[in-house]
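Heads up, this is only part of the complex; the chains shown haven't been moved.
When the chains are written out, they are named A and B in that same order, and each has its own residue count from 1.
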Amino acid sequence: MDGNDLKELRELVEFLKASGVEEFEMERPDLKVGLKFAGETPVAAATPAGFDMAQLAALMAAQRGSAPAPAAVAAPAASAPAAVVPAAEVDPHAGAHIVKSPIVGTFYDAPSPDAEVFVKVGDQVEAGKVLCIVEAMKLMNEIESDAAGEIVKVLVKPGQPVEYGQPLFAIKAR
Amino acid sequence: MIRKVLIANRGEIALRVISACKEMGIRTVAVYSEADRNSLHVRFADEAICIGPPKSADSYLNVPAVISAAEIAGADAVHPGYGLLSENANFAEVCRASNIKFIGPPPEVTRMMGEKSTARQTMKKAKVPILPGSDGIVATEGEALEWAQSIKYPVILKAVAGGGGRGMRICRSKEELPALYQQASTEALNAFGNGELYMEKFIERPRHIEFQVLADEHGNVMSLGERECSIQRRHQKLIEEAPSLQITPKQREEMGKVIKRSLKDIGYWNAGTIEFLMDEDGQIYFIEMNTRIQVEHCVTEMVTGVDLVKAQLRIASGEKLSDIVPKQPEIIGHAIECRINAEHPEKFTPSPGKITVYNVPGGNGVRVDTAQYAEGVVPQYYDSLIAKLICHGKDREEAMNKMQRALSQFVVQGIHTTIPLHEKIFADAEFRSGAFDTKFMERFLEREKDRLKAEAK
């Protein structure tokens, strides 16, 4: 166990604690950690307030399974009086740059149904390159990349409704 | 029938509309800014769409974002609540163009009522009593003196293009009028680029009385009686009641007839409120019309038994008023509403932040409309109303006593609220007597100041 390991572990524990986590388990080929905090156990599955999943994801950088793509707009942001953010929204591309939708509308990956897509996974893009269209009120709004790098993943499907701030592309920034 | 409504609002009114829809089997779509992600209107709607960053201008007031949200959710109607886009005729027009039913009057009517002098002329034509005045520009000092003589002093000069008190002067005699005319005109010119003035009768101690109206899309209009809204601070209502002790059943009936005729002439539909000033002799004068549901609609609901938001939804579905409210409701008992704001109760400074303790009063005759909760956050970006506490009693006395009891059981910690202010008002002899006017809060706060000074000695 080296000092660096300990420091990281410490950060993890502090983060878990601040987030109100009660039990935690992590398994990697080279490391397995499990812990349980003392204190009262709420009966119902009350998730802690303000749990920053992105932060956790970043802390755990290398190992996480691929989460399902963000649900369509139709799912209400589950937020109890306890201010719960659903666990499903784990950002699966922590570390990558995320291009988010600046408007509400319908996502299209190509200028027209039979045209080529603007970009696909593996493409290298420059900042300013048009990545997609979000249609709002019959207007086709071209969404440009705000970073340069490689398209790692397209997070929405053509024709899918997107809300403000919804992640569209993951880019491995240069 | 409407199947799915997008609620273009937030806070308690969004939840109010969501609740009405749920009870009617209508699906609901909430929209929210990033600051409202954990709000109850988001949680309790069937669907929710984030439409922008915290600032209203970029989210709740962002017409393309709201329309776009309605389109992707497949909403067939939009309820605008109050404030925000509710009296924006352009928004109502875009809704119409997008084939989404706007739950409110036609945009033409909203626009007409939004322009004060047009509204005044329209109401005058429809024989609604309006404040005596110049009915147009008073071009010179001489004209002003003539008008003042016919209207009788005191009079008030107002800027045609004005608002917010600028270009406004109260004149109490012909001696002081010329100088005040010049001041007002200069001020108006500087403020609005237009120095034109008009003149109205000035009421020293007015009451604020308003009538609730429902109208269907088939030309049928009904008045649901009045509300007394004189307890205001800087034109912000704090406490509202129904009925007003000043209005007799006969007056109520007569005003009902006048309102019916005038709104039919105008082609009004959906819910609306006609605001009046009442002078010291009990005479009332039209001031403006609000073409939306109002914050204080609940007191009318409590004394009439009519659910105004459900009525709005049914009217927008094309139903006839005679099916929604089969007969003119009787006024039963007395209802009072306190606006609980996230504000310091003495300094009136906004108090956004996280609520740590939130115990809402309940029991017989107590209604609370709120979208707040323990652990909830009051964002700094929007208005400070966090709850409406409404009490209904068999008479004003019982309603007031109930309010005192309920206020004492309303516990909010983590932020400041106006609860302690309301407790003091409900213990005030002038308030309890019912003999007050829109200047009440000035006098009350003066008395409070004196009391504190005396205590400090």
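Just so we're on the same page, a contact is a pair of C-beta atoms (placed from the backbone, for glycine too) under 8 Å apart; a residue touches a chain by one contact, two chains touch by 3 or more.
Given the structure is predicted, the values throughout are model-derived calculations rather than measurements.
Asker: If each chain type is represented by one copy, what are the copy counts across the full complex here?
Answerer: Copies of each chain kind in the whole file: A x2, B x2.
Following the convention adopted for this analysis, only the chains that are shown with their structure count from here on.
Asker: For chain A and chain B, let me know how many angstrom lie between their CA-based centres, rounded off.
Answerer: The computed centroid separation for chain A versus chain B comes out at 42 Å.
Asker: Can you tell me which positions in chain A touch chain B when the two form their complex?
Answerer: By the definition above, chain A touches chain B via 49, 73-83, 85, 103-106, 136-137, 139, 161-166.
Asker: Within their complex, state which residues of chain B touch chain A.
Answerer: Listed in rising order, the residues are 30, 32, 34, 37-40, 42-43, 45-53, 59, 64-65, 67-69, 71-73, 94, 98, 373-377.
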